[in-house]
Structures are given as structure tokens and as C-alpha cells.
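Take a look at the structure set out below.
Here the complex is missing a single protein chain, while all its other protein chains stay put.
Our next item is chain A:
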């Protein structure tokens, strides 16, 4: 059984001594996996969908919080509902469809019916059922999740009543959601139809790390980097540049609750971006939000919301979530996220960029997926803790500077370095939160 001291040694966190280590069994141990499911994935806020996926009354979609199936609906009063997707009669999945629109969800097993508000509207042949007296007073409605809130059209749910309010949970990481949503003339984001799902045979934390990992790009994706170079030669597109006074490099901000964002500043984009391609929208945005904000909208940003959401805004834009299936198996869901109301040309460019880069069929993500599996099999070696989280520890942590000021934030940690910096201290916030939650769990078991 996982003892408290076994949990304690999962993370050695002594940056002042130049040490930050995560134990290998954090990636392989089934008991830790079980704790993570219960005390992390089913205990925090989970992204469950976009408001624009269920715009009209009775629209619905199904997804998961941790391992638990949920049904997200647009209720009759226009608000959003989220319920455990399991029949009150004998537990059947009530709604087996990915998404759609229907007023009633009728359980196929014995026909109990529920409406979009989660209310039980019919118990089949109830009068003939010789139910005990007490049945009449029993609540038969679908069980709502404990908490449900939206931020800028992103809907989050939690099975735990004790999570902080969503805005508090997101904290200043929310500024980086704003930088995506504000690109829309109507302040809304949507998923481009055609989501995909895939699996890799590795621990979910490999995906968590990779979204924060700029260090791997040139080696893991060297074949893709070659392709980009070739394309840059063959294209004479007049791509927008950063101000020549701007120092190129890459950096990160870390926030409470384990969130972090990576960003980079390049003088010349190696490839175009949907936003930079739409001068009319750019002018409007500059007028509305000012130069600094638009500058940040055009910069590459990878946002990680702990524990299972990443929002990438690069040559295209992606919202991805993951669902751990086993210590060594993870299911990914990937969407192309886009500002509502962008031009048809920008949208086309966004889609092509997305297909080019992301998913197991793309030219970059496919390499990452294979890399995670190499890590997973490597972690089985009993070779002690790795040296994987030390880049960036050599300098004093920076807490102010032009970058944070421009975004208008005061992050817990701020790192910036050369274009080849590849700082790893931005992994620390997530691992500290992960460890804190597991230690709490250790006290409960």
C-alpha cells in the first residue's frame, strides 16, 4: 500500500540546492495512478466543453471527468447542466452519443426518461411496479456534478464541492485564455468540426510535460524543422515581424494551482498565422486592445491548465485534453479551436496548420507521441531519479520585467532566455501541485 513516506519521496523539491526530482515510479506505479484519478482528476476542475458546442436548448455532449462519464446539456432556461451519465435505476449510461440535440434522454434498459435539466420525467409503468411507499420520495433525477462554471465560454466541471471558484482556480493563467478568445470579433471561440482522439502507451504526465517543453523541439521535431525551413525558402510571404528592438527568446510564466504558459519571441515567424493574415481584424484588435496585447496574441503561447488541459496558439490553435486510462495508457482528445467570426481565409489557414502539426497524423505531434512511449519504457529502468527538471535553475528567478508587465500579470515564476533556453522550471508548479494533492490524499487513506 502506498504509505505517506512513499508519497513524500515522489518529489524532491530543493531548488536552492539545485535539486528538483520526480521519482520514476510516479509514471509507472498503479497505486499512484489510482490516487491521481481520485484525488487529482476527479477532485479538481475539468474542462468539459465550450458554450458554443451546445448553443441551443437541449443540445448536449458527453465526456468524462477522470474516469466518470458525464452528460453536458443546455437546459430549458438557457443555462448549462452537467450530470453523471448514469441511470438512477440500474446504472446504465443514459446518453451513449457524442453530441446531439434532444429534449429527453431515455435509458434503453427499462425506459426511464430524463430531460435536459436532468429531471426524471418518467419511470416506465410506475403504477404497475408495486413500488414500496418510500420510492415516491426518492430523488430519481440525474446526479449533477458538484460544481459547474464557465470562463469566456470554456465550461469546467468538478466532482468536488470544495474546489475554489473557477476564476480563482485559473487565476492569472486566465489572461492567456483571454488572448485567444479576444481574437474573435464577437468574443467567442468554437471548435472547428472534426475532433479526433488517439491514445499513447505512456503516462499522462508525459503529455503534461511536453506542452511545457520547448527544449525538445529541435531534436524531437528535427524532421519537421527541416520541412519548415524548406517551406520558408519556397514561400515569399511577407510575414509580420516583431519590433526590431524586441529581444528574441523564449520564456515561461508559472501560476498557482499548477498552471503555466510557455511563449516565444521570434523576429520572423517561420510560418504564417491565421491572425496575422487578417489585416482588418488586426487593425480592429489593435484599436480595441492596444499594441501590447496584439503583440502577445501573435506570439506563440502554450498554456497548461493543471491537470489535463492545454491550449496551444501557434501557426494554428489547439485545445487538447487527456484522460488517463492506465499508468501507461492515455487517451487524448484534440480540437482545433478558433475565434468565432474569423475570415474564411484565416479559418482555412488555421485548419491546414492544425492538420500539419497536431494529432497522430500530423508531422509534429506524432513524434511526441512516440517519444512518450520511449520515456515510459525507459522509466522502468531502476536508474534513480532523472536530471530532467533543472534547466533554468542556475539563475535567480525573475519576478518582474517587460513581459509580465505587458500581459499585466504577476506570475509566481517568470523565466526568460535565449531561443535555445528550453527552461524546465515551468514544470515545477504543476509537479508541486500534483505532489501536494497526493500528500493530502495520503492523509486520507
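One rule holds in what follows: contacts are C-beta pairs under 8 Å (C-beta built on N, C-alpha and C of every residue); 3 or more make two chains touch, one makes a residue touch a chain; residues count from 1.
Please note the rule applied: contacts and distances are computed from a predicted model.
The chain absent from the displayed complex carries the UniProt protein name "Benzoate/toluate 1,2-dioxygenase beta subunit", chosen from "Biotin carboxylase", "Benzoate/toluate 1,2-dioxygenase beta subunit", "Sulfur carrier protein" or "Glucose-1-phosphate adenylyltransferase subunit GlgD". From the options A:8, A:30, A:55 or A:100, the residue with contact to the unseen chain in the full assembly is A:100.
Only one residue from A:67, A:222, A:267 or A:440 touches the chain missing from this view: A:222. Across A:109, A:198 or A:289, the single residue that touches the chain missing here is A:198. The set of chain A residues touching the chain not shown comprises 97-100, 192-201, 220, 222-224, 226-227, 230, 331, 336, 344, 347-348, 351-352, 354-355, 359-361, 363, 366-367, 369-371, 373-374, 377.
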